[in-house]
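Shown next, in structure tokens, is the structure this report addresses.
Here the complex is missing a single protein chain, while all its other protein chains stay put.
Going in written order, the chains are labelled A, B and C, and every chain counts its residues from 1.
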């Protein structure tokens, strides 16, 4: 086991790094298991054709919440290094909006904690996506309460 | 949803492809979620320093069983493309012995099915690892029944 | 006594306010509930509808809806309106 656990938390307008780059950030000779989750922009939602997603974040609060979520994960699973990258701004179809990666000695810890991190990120991080269709756009959210037609 | 689901099953003596290469194999514009699991050679086991792992496989039977496991996963989760690469021969510390990647529309399907695939692979595929220490080696296995000291 | 706070708008809230943030002068006895009234005065029912499904965060901590009427504003507080989130 390493003497310290590393955490990489990034919210960026840039295209996300290669998966290999992020995998290497979390890998460790003492960790036999690494799980990586990628969220990518789908080309449709409930039958409607999606052109792109526009993400907006309350960045500092998102980082603060990610740190708290990782602490919760560390209390539940024996994990080593963690990297979470979230892209903001325009993310075209097929490109990656979020990557979460966790290394651990045993596989269950990295798989289960990755699932927890991405679930909690989606529930709690102040990040919003606007789905842009051919005929308008809509801010997604638990209640789908805020529809704005034809934003372009 | 794509009209067909792709499966890539490879057992190879070569170093495994880049994670990005395998991720791209399974990604799809209609799949918003991709999970990748990597197993890498750890530097120690129960306090003993591991130099490398030597893997051996009954390759054709392993592929046959992987196909069956994927069918079972498809019956339980809604998943799209699957890639499983397993390396055989010598895998030094820090290098990757297995990669499993699954894409799906929704994240739970790809995460849960990846966990299932790797669990079942470890339980059922006729693949064996020999841990090589400074003072000998041992074939790993459920019973740890077969110890051979000083194989070099 | 009056002092200043900052209010942050995101996503659907920002579409209505047409600005990412603004500084408001408030009285020392204001609560978040009183701030809600002020914001509805300023931006009308479109923002009121958003506020109905949003949470407040004060200095980057969520405030549960049951605490909105008892949470007092302090000088230089950063108050964010958090519509339903959808990251990932």
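Please note the rule applied: a residue touches a chain if its C-beta (ideal position, glycine included) is under 8 Å from a C-beta of that chain, and two chains touch if they have at least 3 such contacts.
Only a predicted model underlies this, so the values are computations on that prediction, with no experimental measurement involved.
Novice: Sort by label and list the shown chains the missing chain touches.
Specialist: B
Novice: Thinking of the whole complex, not just what is shown, which of B:16, B:57, B:115 or B:132 touches the missing chain?
Specialist: B:57
Novice: Applying the definition given at the start, please give the residues of subunit B touching the unseen chain.
Specialist: So the residues of subunit B touching the missing chain come out as 39, 55-58, 60-62, 64, 86, 97-98, 118, 121-130, 139-146, 148, 151.
Definition applied: only the chains that are shown with their structure count from here on.
Novice: Taking each chain's centre as the mean position of its Cα atoms, how many Å separate subunit A from subunit B?
Specialist: 24
Novice: Report the inter-centroid distance (CA atoms only) between subunit A and subunit C in whole Å.
Specialist: Centre separation, subunit A to subunit C: 26 Å.
Novice: Quick check on subunit C: which residues sit in contact with 2+ other chains?
Specialist: If we look for residues of subunit C contacting two or more partner chains, we find 88.
Novice: Could you pull out the residues of subunit B that touch at least 2 other chains?
Specialist: 107
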